[in-house]
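Heads up: the structure comes next, in structure tokens.
For this depiction, one protein chain was excluded, whereas all remaining protein chains were kept in their positions.
After this line comes subunit A, so read on.
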Amino acid sequence: MALMLAGIFTRFLLIALLMLPVSLVAAKDMVSVNEAPLRIAVASNFAPTLKQLLARYNPNQKQFLAPILIAASSGTLFLQIEHGATFDVFLSADSERPQLLSTSDLAVKDSLQTYAFGQLALWSAKGHIDSDLLVALNNNKQRLAIANPRIAPYGKAAKQVLESLQRWDDYKNRLIQGINIGQTFQQTRSQAVNLGIVSNSQLVLNNFKGVLISSHLHQPIKQQLVILKHSKKIAQAERFVTLLMSKQAQQFIVESGYASSSEISANE
């Protein structure tokens, strides 16, 4: 009898133990769906600006919790999202990938927006270059670093700039191609290459000055975002996007070295 009681007791205990994780998960879900911070997948080139922007405009986490930023190349983040990575918002360095996510129904409908326009600059870490873009390009007899035009939006735009100025044929056999604009900046900064077409935001961030490249020489580098459909924090994600698209945040982004949308629309 005692044995049987003990048996029942053990069984009860076992069931209780088995149920424990279930109840914990349920309790956690109830609190955390709204409370957990956003996971934002952000293209590496925008990550520093985003960090500063969040510190400035959401310091007390009143609108949303301090998000977790996952910074990598847009291509890598896109692949991860396609294969089930649990991000809430995707800030890409291009427009192609967010649009693909929209059409393949992985993004929240109508969440696609342009949050920044890339601004190119010609820059040398070695010293002075002519302030006239064409003269500076003509003076350079050595190699030129650009991001890979085939895979990086800033590289595609850099190629368009060289084509617009009819310098592509001159340069196409002496290009150093970085996998993304971050690598191009690094290669130019190391002085391993004399001259590079880099992103102005990298120069602003590091207090360097280059020759700004007018955005009418290339198609706009639209950096777009989407909210991801499987997110369980869509309301919080929308608050984040509202902040990012607000007038003050957009102004801050332009000050950080991106092109302003008014300049772009003037060219279009």
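Here, a contact is a pair of C-beta atoms (placed from the backbone, for glycine too) under 8 Å apart; a residue touches a chain by one contact, two chains touch by 3 or more; residues count from 1.
Throughout what follows, contacts and distances are computed from a predicted model.
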| item | value |
| --- | --- |
| Missing subunit (named according to UniProt) among the choices "Molybdenum transport system permease", "Glycolate oxidase", "NADH-quinone oxidoreductase subunit J" or "Succinate dehydrogenase subunit C" | "Molybdenum transport system permease" |
| Option touching the unshown chain, where A:Leu69, A:Ile151 or A:Leu165 are the choices | A:Ile151 |
| Touching the absent chain when the full complex is considered, from A:Gln52, A:Gln80, A:Gln160 or A:Gln186 | A:Gln186 |
| Hidden partner chain, touching residue among A:Gly75, A:Pro98, A:Gly118 or A:Gly210 | A:Gly75 |
| Touching residues (missing chain, whole complex) on subunit A | 73, 75, 79, 143, 145, 148, 150-151, 175-179, 183, 186-187, 190-193 |
